[in-house]
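For this view, one protein chain was removed and the others were kept in their places.
Right after this comes subunit A.
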Amino acid sequence: MAKRISAALTLTNIQPYLLFAMSGFDNTDFFQSSYSVDDQNQGGYGYSDPNDPYSKQYEYSQPMGYSAPPGMMQPQQPYMGQIYQPTPAFTPVSPQSMYGSSFEDEPPLLEELGINFDHIWQKTLTVLHPLKAADGSIMNETDLAGPMVFCLAFGATLLLTGKIQFGYVYGISAIGCLGMYCLLNLMSMTGVSFGCVASVLGYCLLPMITLSSFGVLFSLQGMLGMILTATIIGWCSFSASKIFISALAMDGQQLLVAYPCALLYGVFALISVF
């Protein structure tokens, strides 16, 4: 009885080998199975000891092993397929596509770079509607493409007024992101990653771009400019805090998160006004 159980377990151990044997020289499966074998050798699932008798059993039951416990193998197939291949692992893929990277099998360039325009647009809309409740799950993907574009646009509008201050923009945003990252990690129950913080702060820089483009048209140092600056700072920090609150599930702390964001965007406004 114990022998049968251990035989069945050994069969699951060597199933990747079966895949390897069955589907020909399949690079992906070969890669998988090498890991599993390493693991098994390290884990020492009794593989080394009864090597000889069970290897004989393996050779004997090879065709059986393929088809006999389908119930045991099938739940494992979609598991592997989900991770390594979109299709179930038993479809043998031709070797050329693994090696030579055939052109049709490549993913689209934007997907490979990680730029998803739809999500970027959604996040931009979330920033532009500060009074609408934010969806916390959109911040799971940290893409820095949008924030980079916004930083460049901000620097470009500053350039139009004659201030060549790209260095200040990047420096302040780096220090501000670092500070917010430390603060949010200390204040929230769940931690937050640096990319998420940078992404959110970069997206909420969008209203600041409108401020600096107004600065191109008329000087912001009057009363109207002050009011506009205050409004835009409030808008930016409100959106940023709203997204942080919903993404990190912090309750009763929105104003507390909004205040450091307001300080950071205040420094940006200082650059655009003065």
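Observations on the structure shown:
Everything that follows uses one rule, which is that contacts are C-beta pairs under 8 Å (C-beta built on N, C-alpha and C of every residue); 3 or more make two chains touch, one makes a residue touch a chain; residues count from 1.
Just so it is clear, contacts and distances are computed from a predicted model.
Per the UniProt record, the absent chain's protein name among "COMM domain-containing protein 3", "AAA+ ATPase domain", "Protein YIF1" or "AP-3 complex subunit delta" is "Protein YIF1". Considering A:142, A:161 or A:213, the position touching the chain not shown turns out to be A:142 (whole complex).
Remark: the omitted chain is touched by one listed residue; of A:121, A:170, A:218 or A:259 this is A:259.
The set of subunit A residues touching the chain not shown comprises 9, 12-13, 16, 27-28, 31-32, 35-36, 38-40, 43, 45, 75-76, 79-80, 83-86, 93, 97-99, 101, 105-107, 111-112, 114, 116, 119, 136-138, 140-143, 183, 186-187, 190, 193-196, 198, 251-256, 259-260, 263, 266-267, 270, 274.
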